[in-house]
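All protein chains but one are shown at their positions in the complex.
When the chains are written out, they are named A and B in that same order, and each has its own residue count from 1.
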Amino acid sequence: MTLNSEDLHQIAKIEKDKQDGFQHRIHVCVAAGCLSCGSGVLMDALGKEVNRRGLDNWCQIKGVGCLGLCAEGPLISLATSGTYYQGVKVSDVSDILDALGGNPVGRLLCPADTAFFKRQVRIVTENCGRIDPERIEEYIAESGYESLYLALTQMTPPEVIEQVTRSGLRGRGGAGYPTGLKWTTVSKAISSTKFIICNADEGDPGAFMDRSVLESDPHRVIEGMAIAGYATGASQGYIYVRAEYPLAVKRVRLALAQAERLGVLGNNIFNTHFNFTIKVRLGAGAFVCGEETALIASIEGRMGRPRPRPPFPAEFGLWEHPTLINNVETFANVPPIIRKGGKWFAGIGTEKSKGTKVFALAGKIVNTGLIEIPMGTPLRDIVFAIGGGIPGGKGFKAVQTGGPSGGCIPEQFLDMPVDYDSLLQVGSIMGSGGMIVMDETSCMVDVAKFFMEFCMSESCGKCAPCRVGTRQIYDILCRITGNQSTPEDLAMLEDLCDLMKNTSLCGLGQSAPNPVLTTLKYFRDEYLSHIHDRTCLAGACKTVVEVS
Amino acid sequence: MKQHPQKKVRTDLNPSRLLTFKIDERDVSAHEDESILTVARQNGISIPTLCHLDGLSERGACRLCIIEVKGVAKLLPSCVTFPRQDMEVITNSERVVTYRKKILELLFTERNHVCSVCVSNGHCELQNLAVELGVTHVRYPYLYPRHAVDASHSRFSIDHNRCVLCLRCVRVCDEIEGAHTWDIMGRGITSQVITDLNQPWGTSETCTGCGKCVQVCPTGALSEKGKSVAEMIKRRQFLPYLQMMRGRQDDSWQK
Partner (left out) sequence: MKEQVPNPGNTPPASSKPAEDHRLRMVNRTMQLYRNQSHALIETLHTVQESFGFLEEGVLKYVAATLRVPLSRVYAVATFYHSFTLKPPGEHTCVICRGTACYIGGSGEILDDIREKVGIVSGETTPDGQVSLLVARCLGSCGLAPAGVFDGEVTGKLSPEVVLEKIGRWQTHDPQ
């Protein structure tokens, strides 16, 4: 079956008419966060109650992707009036239905005019919380697959790449390599077989953006991959997704089946000569598989150990063929860029970091959840305006970005705009977008120890500096927090960090010292008080406090 | 039946193209597909290595062969870095030498390397590297892990306390012998080489008992039984020869 533009419009029109037929539409968040506080049961209850009242044609109940404010789940939104309810229980169902068309239920109301909702600019997450991720028709109704159609029928592959280059989009996986450049390299590589890989192995502890996008809007990623396939000359794609995200896996598989049935994946897509298929591969719990050569090894069925680069995957990737690897969020940015043009995208953000970035706010912050903001938003606005500040009246201490490869940013840099280069300047990285806020009760040595323990157990063990270095650094940090350290330990700590940074084989080892280095730089007094005074300034390290 | 795509060789490196570049201020010439390590050794410039062994594939993992290249901030492993025209390579800057020492010291702390009781004492590559790099003491604390000795094989034994995880045994078993009895289990600091399903070596069904792994092992981790302290001398002459014989394309010797 092949589609054309009229078919797409027809599907979109039917879907829109169907939605307009309802007087009220209630969207229940069924992303993993809300599901775990019982939104599935809530949706069933709503559906039953609507059915019992005979309102089936008047009010629609729909499961949608992430609404963003995960801490207050289960969340529901009334699409027709723009009202949000938070912390909804099954017992609230009849009140909600009673209040439709009248005044909203005050006790459940989630203030929607706060900075959390207002400051966000939604590109990647534009459909999150608005469409049912399990129905391709709803995606098409929101201009879905229009970009793919546009690219295939009206643009040449170099024109597609030109738009991506012009947009200034940089890899959202963390390093920020210009996407247009990567696409160009792969498209220029000479090979009859090329691969597209979507890196959805979101291993950063504290990051859940990719999961949310895959759970809320899987078709967007599929469309982005297909466009990338057309632009680079690849006809086969893989989505490498963590096995720890069963819901995302399920929805991606469903979305792929639907896309194949409609013919937006497969052979002769939109009656052109372009063929593209996508397969899902499950990760198996290895952080290092986020590194591109390790990811390729894992898809090939081997242990996920990185290999030295060059040669880069763009020339020698999966089964030694040119391979384009981009992150979920990067691919999700592609359809709007094609639809609205690279120039439009380049108008958002800062000079060197274009567009928006999705962050997962977590830790000691009021509004934990998912936010999408333009690049260059000051950190202070993210933490205090959008995030709502620190709960319990405690003082802010640091914000950790970039996961185990990133660093802790202290208060003095709060007014820094968040973009790739500024973060790099203070010793952290953008990373995939996890943002963990720490208050005054968090001990920074303990935080550094936590990340080093992570890197130690996630180190693949291939190169000696990372294999032994992570263990040695972890031991020193244990000695410091455990009241057994000597002043010499501090020098050795710095020495080992420098060694790992300069001699490790892959990005994991090279960046593993970052949390230690940044805390050493900005919170040195905490290290010193552990070592010299045997006290933990934050009062978090039990052993130290007990002794003193 | 559909096979997954055929493997390709690195086509971006042209073996017939010659180029000139500098190693430690000396002008050298090389083919494009010769690693910097190979070229350096051809010219009598020594670069320490541990996981590298002529005749086996490169891993780039021990990081001892790191070098500096002018204009490149990162240190590069010379075994998997290929020369470019007019490249300037420095193999013995203070920075590089210090890092090499530290990496070697880390390797000494990782397992229990006690030379005085080792079968390979005096013939050990790890020991030689320490002498060569002037490592007289180890600045980091020893980890003293508990590792077992497996002497279940009739002719060989493995002492994991002396293993440096260079994986030469794994590579020689796979690439030359073709048995792939060895592999590496776990990850990070808990990695360990294993035979078959992590079973005693003597019970391995795939091991041919050829002993190639023993001969390529740089330390006393793999040794022949019946050898006492300092008696284990490894013989590796077979390796380049077998690599040539097993890698040849035609069967001319059978005709």
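We adopt the following convention: a contact is a pair of C-beta atoms (placed from the backbone, for glycine too) under 8 Å apart; a residue touches a chain by one contact, two chains touch by 3 or more.
Values in this document were obtained by computation on a predicted structure and should not be read as measured data.
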Touching the absent chain when the full complex is considered, from B:17, B:84, B:155 or B:180: B:180
Option touching the unshown chain, where A:77, A:326 or A:400 are the choices: A:400
Among A:438, A:517 or A:531, residue touching the chain not depicted: A:438
Absent-chain interface as seen on subunit A, which is shown: 32-33, 35-37, 69-71, 73, 202-208, 211, 243-245, 281-287, 298-304, 360, 362-364, 368-370, 400, 403, 434, 436, 438, 442, 447, 450-451, 454, 458, 460
Chain not shown, touching residues in subunit B: 1-4, 174, 179-187, 194-198, 205-206
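Keep in mind that, in the parts below, only the chains that are shown with their structure count from here on.
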Cα-centroid distance, subunit A relative to subunit B, in whole angstrom: 39
Contact footprint of subunit B on subunit A as seen in their complex: 191, 193, 286, 288, 303, 307-308, 311, 315-316, 319-321, 456-465, 467-472, 475, 492, 495-496, 499, 502-505
Residues on subunit B engaged by subunit A in the complex (per definition of touch): 4-5, 7-8, 10, 12, 59-64, 66, 74-75, 77, 80, 99, 102-103, 106-107, 109-110, 139-141, 143, 164-165, 184, 186-191
